[in-house]
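Removed: one protein chain of the complex. Kept in place: all other protein chains.
Letters A, B and C name the chains as they come in the text, with residue numbers starting at 1 for each one.
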Amino acid sequence: MDLSFGPEYETFRAELRAFLEAHRERAPRGGIVAAGGSKDAATLAWQKLLIEHGYAARTIPKQYGGYGAEPDILKRVILDEEFARAGVSAGVGGQGPDMLVPTLLEHGSEEQKQRWIGPTIRGEVVWCQGYSEPNAGSDLANVQTRASEDGADFVVNGQKIWTTTAHLADMMFGLIRTEPNEGKHGGLSYLLIPMTTPGIEVRPLGTMTGRAEFNEVFFTDVRVPQANVVGRRGEGWKIANTTLKHERNMLASAGGLEASFARLVELMKSETRDGRRAIDDPVLRDRLLRLEARVAAAKYHSMRMLTASLKKEFPGVAALVTKLSGCEISHQIAALAIDAMGELGVLYDGSKHLRAFGMWQFQYMFSLGLIIGGGTAQIQKNIIAERGLGMPREPKAA
Amino acid sequence: MDLSFGPEYETFRAELRAFLEAHRERAPRGGIVAAGGSKDAATLAWQKLLIEHGYAARTIPKQYGGYGAEPDILKRVILDEEFARAGVSAGVGGQGPDMLVPTLLEHGSEEQKQRWIGPTIRGEVVWCQGYSEPNAGSDLANVQTRASEDGADFVVNGQKIWTTTAHLADMMFGLIRTEPNEGKHGGLSYLLIPMTTPGIEVRPLGTMTGRAEFNEVFFTDVRVPQANVVGRRGEGWKIANTTLKHERNMLASAGGLEASFARLVELMKSETRDGRRAIDDPVLRDRLLRLEARVAAAKYHSMRMLTASLKKEFPGVAALVTKLSGCEISHQIAALAIDAMGELGVLYDGSKHLRAFGMWQFQYMFSLGLIIGGGTAQIQKNIIAERGLGMPREPKAA
Amino acid sequence: MDFALSDEQKLLEQSLRRYLAESVPATRVREIMATETAHDAKLWRDLAELGAAGVLVPEVHGGSGLALLDAALVQQSLGHAAAPAPFLATSVLGPIAFAAGTPAQQAEWLPRIAAAQTVLGAAFTELVHRRDAAGVRESNGRLDGTALFVIDAGAAAAFLVAVDRARIALVARDAAGLTATPLATIDATRRVAELRFESVAPAEWIGGAAGVPELAARVLAAGRVALAADVLGACERAIEMAVAYAKQRVQFGRPIATFQAVKHLCAEMIAELEPARSLVWYAAHAFDHRPEEAVAMSLHAKAHLAEIGTQIVRTATEVHGGIGFTSEHDLHLWFKRVGLDRQLLGGPEVVRAEGAALHGW
Partner (left out) sequence: MDFALSDEQKLLEQSLRRYLAESVPATRVREIMATETAHDAKLWRDLAELGAAGVLVPEVHGGSGLALLDAALVQQSLGHAAAPAPFLATSVLGPIAFAAGTPAQQAEWLPRIAAAQTVLGAAFTELVHRRDAAGVRESNGRLDGTALFVIDAGAAAAFLVAVDRARIALVARDAAGLTATPLATIDATRRVAELRFESVAPAEWIGGAAGVPELAARVLAAGRVALAADVLGACERAIEMAVAYAKQRVQFGRPIATFQAVKHLCAEMIAELEPARSLVWYAAHAFDHRPEEAVAMSLHAKAHLAEIGTQIVRTATEVHGGIGFTSEHDLHLWFKRVGLDRQLLGGPEVVRAEGAALHGW
């Protein structure tokens, strides 16, 4: 356990602060949330600057356009802290840099790496993820979107759902059934699909939050070169599972909880009821303290998991539980914020008196969507019990 | 919805109060908890007096030794309230009067009714229940204790567990496998077994509470007349399920929660921390109010269910959920009491400073035992979902 | 004596549910909630014909002259349908308040309520607490200040307004100096507003300018029981939807209703709901028949239903998986309805603190 910030790190932090101070005017607006689809000139220029200084694409090898540094959690922590403190965009994020790039580094051909990693981390190519389907929600291996061979191409037909940023994306990485005779898991391939291909239609999918964070994507005779398969044909299920593990570095998610908790504290200091601040209500305050402990646990747990992953150690069941708790804590933070505001907490949609643009209700609903998404909590628990605790699978139905 | 206490009921209450005032010295000690195994002269005399006045065995037909009154919930409520208020024993209870007698009334032969109901309600014959076995816990139909025929008798071999009052009981009503070829459910009979029969051994079973509330009962070549089967052979499973429905009238259990909650309030008014009463701590008080609502819901729910059962209406899923919540509330009441006492709350075993003879820790642990007992909470939930909500059973394992 | 709904009550509930199922399905709810006031005059008149709008109005004034339990059953049915109807303010809080009114007030308003010829809004939040700088004060017969979170304000022709946190005034929507501003909430099936008073002359005081002791406590108690009943109905519906969906949705080759985890989620929902239903019945009954318990029981019902309701609509959404999170699917209507119910007239912590104070704890 060594969390000391030695001189090297203090220097790193000081340089970063100076950099942010000097250049913050060049950063795109919109705070620290990494943009997932914005290709305006300011964003691309800012990302370029960040990569040059090693503040983005930090550990991506130089030959693919990254900064080529060794992984270093403490520097990762410092980066998160300082961008958050400065309230400055941390550059381009999203499913391309966070999910596709690690997958290509592990499974892609040299040609695929050369072609896609650079443009992706620079933000020039935006990706969306095509996993879920109407009948492949928690049962992801039930993917029905299929590709038949036609010369050097695949011809894809079917439908994806819950596809974030599909309306902005240049490319999709998705699971497609290419081997109809190979059973549920063995029949899938991990395919890279240009979103401009004729036959692709993107429709926004409204959710209970009232915003369209997701899309449906329809494929009708969409031609994709067979060369766009990552890894081998029929290995898509295995590769997608690796990608899921890469899903958004865990520190960032814990950092999000910390930031959200800090906003909750501010809220509870400013909202009043009969002139008394919410934070002075002992019952609400007790809930606040419970959450603070949970946020701290999530934060240090993510540091522990990241350490293990950098050391290539297998942390066992401990690695499987992060997802289950993160969204739940976010939901509970929002729930407390709403209760602290009382009737003000149910205002929405640009109402007069609305706090923080309705962020809290949005978070309350959206975090529930996340609890459901990416494999429902029920499936997560199966995985924890079976893979993590070695409990036997349910017997197959007769 | 008619909960009015009309003149008839006020008279009933006044008479009862006068009776309790006049005769309370004749009641056995030990408060209002109905004795389940005490056959001392004072108890039997008290029970006789209660039956004569219609304050016990109230709705049991006269020809079987009861008072023969029509069921009347409000009088039942008044009885519970007034015995509780007076702190006087409500007479003989336990598994004989509460479970066996309703079963005999419904399924017993005329001879069985004549023979057993009178002595049971008078407290002269004490019963224990023989359902659970080491390998038939949540899976009750897995009963292995078996009876082979030998002339007019059965010869019983096997083992029961979790048998309360077995060490005091004259008789057991139990599930015994009499039809080895009839499958899990169809092979059981509901058998009345004299506990004095040679070959029966009762061993106390210690629990985490530190007391022996339960027993194990071992059967070695125990001879029981075949005439002691209630209903028909092989119908034991069906009959036992009726008995489970009779299990201790539900008002009493809600009444127990109310009494326990009242004690909790008293406790929180007397326990202090740095001179401040527990009830003045807003966080503990909030938990108290949450529980008060739950206790009230349980109380009125039990009145609703009792009304339905007296009208012979089927209340559907609503009837299946009582058990799940009752023990849980009891557990939570005790948990709050312990937290309100802090370190004093973990004292036990006659320690100096111990509150209420350690009742709260006992309740905390024992209610957990009850949550587990009588079909674990997990099984209860299956029943609620399948019988109550019509959800399909799990497919059989291949 | 018995603890059950009467045959008449069952009939009322059945006829309402049948009407709402046929005439106000979710598609219709969505149409009504998309209008400016979320008010459907025909639906409102139909409710009058079914005896719902005037359920609490004395027969002499053209109503059914029933009790709060009956009103709670109506509210529950409305919650079950997520029906946009100004029942809470107009048909529950209105008649309860006017019961303390003058004969003239009663004669003027109660028949119109029973016939669904008017809509009332209720500005009672201040009876619970003040948020921000809200507050309506009276001085020299004039009202000044702001009332927040006015219930059923969409199509209201007049407002019942808590003044100085104790008295209740009746103010016409078009009174000089009164401005109503809609406040958008998560639940579009009902309309909440802010009222701004600038030297408004109150049309009337309910029970005289000096106020009626206990009137504030009475309207709050009735309103809270009604909100609890609304949650009850909404949760019934959410559970019905979850169970039905689980039976038809196939994953891993079988209906998800066969998975123990899904079953147990459903079992936990119903196990919470059924005792809560008994509590709501009793709280409503106590309002008319056990006055000494009425306030305490209204607090328990409100707080308890808010807590379990929030949990149930969340669980129902989880059982649905992704589809329950879409705006296309109807489930979120109930999710949001419960969200608003939870906070109106006091969130659960607030209500429990009142309960403790009532006990003298």
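By definition in this document, a residue touches a chain if its C-beta (ideal position, glycine included) is under 8 Å from a C-beta of that chain, and two chains touch if they have at least 3 such contacts.
Values in this document were obtained by computation on a predicted structure and should not be read as measured data.
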Practice problem: Indicate each shown chain that the hidden chain touches within the full complex. | Solution: A, B, C
Quiz item: Among B:Gly183, B:Gly206 or B:Gly316, which residue is in contact with the omitted chain in the full complex?
Solution: B:Gly206
Exercise. Out of A:Glu213, A:Glu235, A:Glu292 or A:Asp349, point to the residue that touches the absent chain in the complete complex.
Key: A:Glu292
Quiz item: Which listed residue (B:Ser38, B:Ser89, B:Gln112 or B:Ser132) would be found touching the missing chain in the intact complex?
Solution: B:Ser132
Quiz item: Where does chain B touch the missing chain, residue by residue?
Solution: 132, 135, 137-139, 142, 161-162, 205-208, 210, 271-275, 281, 283-284, 335, 338-339, 341-354, 361, 365, 368-369, 371-373, 376-378, 381-382, 397
Quiz prompt | Positions on chain C contacted by the hidden chain, ascending | solution = 259-261, 264
Quiz item: Which chain A residues would touch the chain omitted from the figure, given the whole complex?
Solution: 1-6, 9, 72-74, 265, 279-280, 282, 285-286, 288-290, 292-294, 296-298, 300-301, 303-304, 306-308, 310-311, 317-318, 321-322, 324-325, 378, 380-382, 384-386, 388-395
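One rule holds for everything that comes next: only the chains that are shown with their structure count from here on.
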Self-check item: Distance between chain centroids, defined by C-alpha means - chain A, chain B (Å)
Solution: 53
Self-check item: Separation of chain A from chain C, taking each centre as the mean of its C-alpha atoms, in whole Å
Solution: 40
Quiz item: chain A: which residues touch two or more other chains?
Solution: 281, 283, 397
Practice problem: Send over the residues of chain C in touch with two or more other chains. | Solution: 254, 259, 262, 349, 352-353
